[in-house]
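Just one protein chain is left out here, and the rest sit where they should.
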Amino acid sequence: MELILAIVVAVLYTVGVYFLLRRSMVRIIFGVLFLGNATNLLIFMSSGLTPDAQPSFLNIGAEASKQGLADPLPQALILTAIVISFGIVAFLLTLLRKTHEVTGENDLDQLK
Amino acid sequence: MIVFAPIIIPLLFIILSLSVAKASKKVQQTVFLSGNIITIGVAISILTTVLKEGIIVAQAGAWEAPFGITIVADTFSAIMLTLTSITVAVVSLYSLAWRENNLNTPVFYALIFGLQMGMNGAFVAGDLFNMYVWFEVMLLSSFVLISYGSDKKQLKGTLKYVSMNLVSSFFFVAGIALLYGKTGTLNMADLAYRVREMGPELDIFAPSALILMGFAIKSAIFPFFFWLPDSYHTPPLPISALFSGTLTKVGVYSMIRFYALIHVPGDSFFTQMFLFIASTTMISGVLMATSQFEVRRLLSFHIVSQIGYMILGLGLFTKLALTGAIFYIIGHCIVKTNLFLLSGIAYKITGTFDLKKSGGLMKHKPFIAVLFFISAMALVGIPPLSGFFGKFMLLKAGVESQEFIHVASALFVSFLTLFSMVKIWNESYAKPIPEEIINQGFKFGKAPKQLIASSVLLVLITISLTVGSKFIIDTCATAADQLLNVDAYINAVLHI
Partner (left out) sequence: MNTTLLQLAAKFIRSIMLVASVFILLRGHNAPGGGFIGGLLASAGIVIYTIAFYSLPLLSKTLRTIAPLRIVGLILALGSGILGLIFGESFLHAQWFKLNIPILGTIDLSTPLLFDIGVYLAVIGVMVMVILLLMEDRKWN
């Protein structure tokens, strides 16, 4: 499971970077969305996915008393990250719309 | 409880300044200025409390340390709080009299408070994820501020600024995720404790590198500095001044804080890298500045070069070096903001930011020339002005650690900085207005008194840094001590 998700994260990062490097401005938003989702998945993976994994907030050397405990923290972190990327995407949309209005361009290289 | 105030008060004033949107200009401006003054008061009272009683810790919602959100203020954060709140207040005063770019709106005031809330939050955050959240608060406000007015050039700069800073945020979060997976905690004191407890077999190299890379992009150090000179000169001048004074310092602050707490003792890879980066940052910034004739661009490249000095302090990582770096941050923040403010005043008088087209300021306004001279010499580090103490301590620490190459490059960069400042002086102040400009019907404009008054305030602070240098250096030394004494930090937060 970890391996599959790791590959998914890698693919998402690749796609995100590819989009960020395109010349079209709309692609920047896609790139940011992909990078954001890749990072969220990475946070999700970081606490372990298999049923017998130990929650990572335990003390050094300690073991959980009961099997099947999940780590609640990454979900809270992901929710926060989602809210933040929502705000950023809203700003980016407005910025790109404004840029398009002022310059009439969608191509980053033509912006002089 | 007072540690929460730097976050609560700006938030309160965001709400206030948005809800008085329909009231008269006078009311809005009173709210704006009083918010700034209250923030300064809070910051200073935190500084005095920290100096008297040591590190202050507060837990949001009374959840105990590794589990809840911890707010920590030690001397370094208190210094940064005071410094940024003073800078923001002076720039606010300046922006009220700027009268261009439609800056006097409730939204602008709310954005300034948002920026301040983000910075203050990043200074007092006690865990990494919380720091990331405050970074984002700061960044979102700065995104809107840097595109404020939506000039064509500005939007282009904004795109660069936004995309680079977003990439750096993703580096930061990815590092946080990996660090959490490795150690199981994000509280910085707990992280420091676990890293020290488990020693070198705990491999946190990759997460640390990712997080430091995020900070490096935010603080515009080599090789990630290119976005800064391309974007910082585009927004309305008060906003450029604010950004150049404060924003990159937040990146440097978090770098110092993170490295000081969460490095594996005895591992010299990062310090060696910091030293190398410090020299390259200093040199590349200052060399690129020499070819510039747009005064805001020139000053922007100088920000890059002077970030290098602060990183040099981090790379040497001795008490003297950190003291010097912190002192340098204080002096640089004030002086750099003032140089931007003065270039704005010069713009009001001569009508241009282009050095080749301006001139004659020394004859026309000798008082402004004096203000510029003091600030420029403080930036270069001519004794007895503020830049000198910081640079001297850094160089002395460098000689003590026998890093002669880096000391030499720091000295070399100082000379080039002097060269740049002399260039501004010659072009804008000493030489007469060029013939062809006069033939086009040139007339001197007027700068409002309030603009000059805010610049005078900053010059007075620069001078008081010299006069009160003993007290300030002592405070910086306390801050450096606390940074190096990680056990005290862990004890204050976790009680172990």
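Per-chain numbering from 1; labels A and B assigned in written order.
In this section, a contact is a pair of C-beta atoms (placed from the backbone, for glycine too) under 8 Å apart; a residue touches a chain by one contact, two chains touch by 3 or more.
Note that the structure is a prediction, hence the values are computed from the model and not measured.
Novice: Which residue, A:Leu21, A:Leu49 or A:Ala90, contacts the hidden chain when the whole complex is considered?
Specialist: Only one of A:Leu21, A:Leu49 or A:Ala90 touches the chain omitted from view, namely A:Ala90.
Novice: Touch as defined at the start, partner being the missing chain; which of B:Ala60, B:Ile433 or B:Leu494 qualifies?
Specialist: The missing chain is touched by B:Ala60.
Novice: Which chain B residues would touch the chain omitted from the figure, given the whole complex?
Specialist: 1, 4, 8, 11-12, 14-15, 18-19, 58-62
Novice: What residue numbers in chain A mark contact with the hidden partner chain?
Specialist: 79, 83, 90, 93-94, 97-98, 101
The working rule: only the chains that are shown with their structure count from here on.
Novice: Using mean CA coordinates as chain centres, what's the chain A-chain B distance in Å?
Specialist: Comparing mean C-alpha positions, chain B is 28 Å from chain A.
Novice: Going by the contact rule set out above, which residues of chain B touch chain A in the complex?
Specialist: 66-67, 129, 133, 136, 140, 143-144, 147, 150, 152, 155-156, 158-159, 162-163, 166-167, 170, 173-174, 176-178, 180-181, 183-186, 194, 197-198
Novice: Would you tell me which residues of chain A are touching chain B in their complex?
Specialist: Of all residues in chain A, those touching chain B are 20, 25, 28, 32, 35-36, 39, 42-43, 45-48, 55-58, 60, 73-74, 77, 80-81, 84, 87-88, 91-92, 95, 98-99, 102-103, 108, 111-112.
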